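Heads up, this is only part of the complex; the chains shown haven't been moved.
Chain nomenclature is as follows: A, B, C and D, assigned in order of appearance, with residue numbering initiated at 1 for each chain independently.
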Amino acid sequence: MSDFANLDLERRARRGAAETVFCAGKSTAQLVEIYRRFHAAGEDAFGTRARPEQAAAVQEAFPEAAYDATSRILLLRARPPRPQTGLVAVCCAGTSDLPVAEEAAATAEFLGANVERHYDIGIAGLQRLLSRLPRLRAANAIVAVAGMEGALPGVVAGQVEVPVIAVPTSVGYGANLQGLAPLLTMLNTCAEGVSVVNIDNGYGAGYLAWQINRLATR
Amino acid sequence: MSDFANLDLERRARRGAAETVFCAGKSTAQLVEIYRRFHAAGEDAFGTRARPEQAAAVQEAFPEAAYDATSRILLLRARPPRPQTGLVAVCCAGTSDLPVAEEAAATAEFLGANVERHYDIGIAGLQRLLSRLPRLRAANAIVAVAGMEGALPGVVAGQVEVPVIAVPTSVGYGANLQGLAPLLTMLNTCAEGVSVVNIDNGYGAGYLAWQINRLATR
Amino acid sequence: MSDFANLDLERRARRGAAETVFCAGKSTAQLVEIYRRFHAAGEDAFGTRARPEQAAAVQEAFPEAAYDATSRILLLRARPPRPQTGLVAVCCAGTSDLPVAEEAAATAEFLGANVERHYDIGIAGLQRLLSRLPRLRAANAIVAVAGMEGALPGVVAGQVEVPVIAVPTSVGYGANLQGLAPLLTMLNTCAEGVSVVNIDNGYGAGYLAWQINRLATR
Amino acid sequence: MSDFANLDLERRARRGAAETVFCAGKSTAQLVEIYRRFHAAGEDAFGTRARPEQAAAVQEAFPEAAYDATSRILLLRARPPRPQTGLVAVCCAGTSDLPVAEEAAATAEFLGANVERHYDIGIAGLQRLLSRLPRLRAANAIVAVAGMEGALPGVVAGQVEVPVIAVPTSVGYGANLQGLAPLLTMLNTCAEGVSVVNIDNGYGAGYLAWQINRLATR
């Protein structure tokens, strides 16, 4: 069989951050080998969507690898952590959105941003959101995570000056359609400054928030 | 050919309101004949979605028929207006939602409710909505009309005690999917007390608001 | 990590009923903590969609918590039950719709409505439905639950004067599309007075029926 | 260019009825030529979905061709009409469904069935339908045409012994999705004996009703 993985080790030079490992859909053996190659190349291996058994296998090979069960991030460092600068805010509508919000927050922190979390501030109790506005306005970029109806990003964006990265989650049931409903809500918001990433894609939102924060703090 | 229309003249006794005429899809000749039969039976002919040329044809036969170009309601009265009681609030997110909001308001008024209108109070400028809350809280039922992302009904419902009837509109483009996006938003709202009618169905919302208002003022 | 839950303890004052706990998607530890906080604040903790193992964990901490396996409601009271007034009718089309119908009925009862149940009265045997009409007409609001084709709410609404809250269920297969088919049926019904909540959302329907019943019995 | 049409003149022998012309999407010149070929072969040319200008062009070439503007059927006979036997019932929910219902009725009559029409008997006024049951039960096959929610076929089938051919129509708006909603309703009905043809396909329903009626009267 042909070689199954083709690491893009020039990515840090080209894009400002190294390649990330999408753990879902990879066999345990493949994953351990990929972590081994990153490590051998002196590069951090930052993996998303790692299941506990995948994490355990990598940790058996590399006991220093760190796994967070909420965000499902599995990190094996080969370099010192980046300093954290600026400010990114991560907010979410409900407790069930936590895994996605934490994936966003941990990604932005890993890449080099200060992060503040504002969780469970959905629109059914608007005063919870309004009380956080001063802190949200202090950030360079806001990640807004919501399932069900997905109205949070639009309401936030209407009150702030900075970009809002909307992350629909698959939290909900029935006409939620596994996150399609909040995805559509967010794409259709009439508040300017909102852009959208894939359903449950906390990683992508955290990465983008870091990019914007970096531009703002250069 | 068989007879094309089969009026349900017992409906007032059975349901508390007479049958309504859905003008869309009927030929002009059919529509004039239907208005004639209602009138001959001593019943108001209340038609929705009447196009201007349909209205003109009915008005030629019955000059007293009244047509409103915004709500597209065509009314030929055969009975005295009902007294208006209680209070229904109709609000909408943007100017483009007006035809649907007016259809709801005019329907509730025709059936016998006092109606207050609160238009263009979408969530991108939240203070416009918050300033109307005291009046919205005074109503027995609230109709909330919105296109694009459709977040208005959920935000309103989170602040009031009474039922909110959500009407998605086909206002928007692209991922709005002709109103499917706000329909899904409204079905998924986490604020209790919201129920939904068909896209652009101002008539149905106004009817239901009148039913609830009638129960509250019996 | 930031705090994961942000209780909205002013909701009773603002909306007439306290916040409800959506148990799905929460970890057992999170759920026990949320019930603890409600209880400490002197507020009833009323949770929907509780799985048996979630219920067991809460009951271990609070043996007085009551769990109903059909409706999946998990209730930990901190206040005396509300008196039940007026009348809400809950009907469903088939035996498989029972969990959703019971969720609606139990919600309305908890909030303070008398409830009558009329189950397995789908349209394939119309006489079963027709024989219940006198009782349905005695209610202030009717919850009509149906899967498969979802025709029940429209047929009921055509025979009564009061609002019908339609609840599509995911009962069915194939072109049922996990409840989308009855959802569409209900949104398109030509019988006035029908509004729709999310697929399988018995809780939302019971809440709304209670709101209407409360207005009617004030 | 290759020849554009390839008539299947053995179809009468193989299937019991000659090929039919689907007029939509054909140029006027193509259509006149096709009618000419059928006529020259001594075969009836029975065309569906003929637009008025198509009919006019064919009638210019063949003044004896008959066009019905409601059903949009354009017929140029080359053979004596078939005798009509048995009984097919065609019913529809509303006045706007007439073109489809008439297409079904005229097709079954052309092929050789007696047809009774029962129009505007939708479920919002159930007594209109119930009063027709004796006549519906006298038929060998029933065509039930409905748009909007599409509940009529299931309600009818629950009351009769014979097959019900359900025809969804594109009458409606919003979540009707151009007839997808009633199509799904009909496919999901829990009443046995219902099968479904394409949206607006009155022709197919009339053909099938004739097939069944022919089997019953052999």
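Here, contacts are C-beta pairs under 8 Å (C-beta built on N, C-alpha and C of every residue); 3 or more make two chains touch, one makes a residue touch a chain.
Just so you know, these numbers come straight off a predicted model, no measurement behind them.
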{"item": "Complete complex - number of sequence copies, 4 represented", "value": "8"}
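In the analysis below, only the chains that are shown with their structure count from here on.
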{"item": "Interface numbering overlap (same over half, different under half) for chain B and chain C", "value": "same"}
{"item": "Label of the chain whose CA centroid is most distant from the centroid of chain B", "value": "A"}
{"item": "C-alpha-based rotation, chain A on chain C, 0 to 180 degrees, nearest 5", "value": "90"}
{"item": "Chain centre separation in whole Å, for chain C relative to chain B (CA means)", "value": "26"}
{"item": "Interchain centroid distance [CA atoms averaged], chain C/chain D, Å", "value": "43"}
{"item": "Shared-contact residues (touching 2 or more other chains) in chain D", "value": "94, 124-125, 174-176"}
{"item": "Chain contact graph, described as a line, ring, star, complete graph or other shape", "value": "other"}
{"item": "Chain pairs in mutual contact under the definition given at the outset", "value": "A-B, A-C, B-C, B-D, C-D"}
{"item": "Chain C - residues contacting chain A, complex", "value": "1-6, 8, 10-11, 19, 22, 24-26, 30, 34, 168, 170, 178-180, 183, 198-201"}
{"item": "Complex interface listing, chain B residues touching chain C", "value": "14-17, 20, 22, 140, 158-163, 165, 183, 187-188, 190, 192-199, 203-205, 207-208, 211-212, 215-216, 218"}
{"item": "Contact footprint of chain C on chain D as seen in their complex", "value": "93-94, 122-126, 148-151, 154-155, 157-159, 172, 174-177, 180-182, 184-192"}
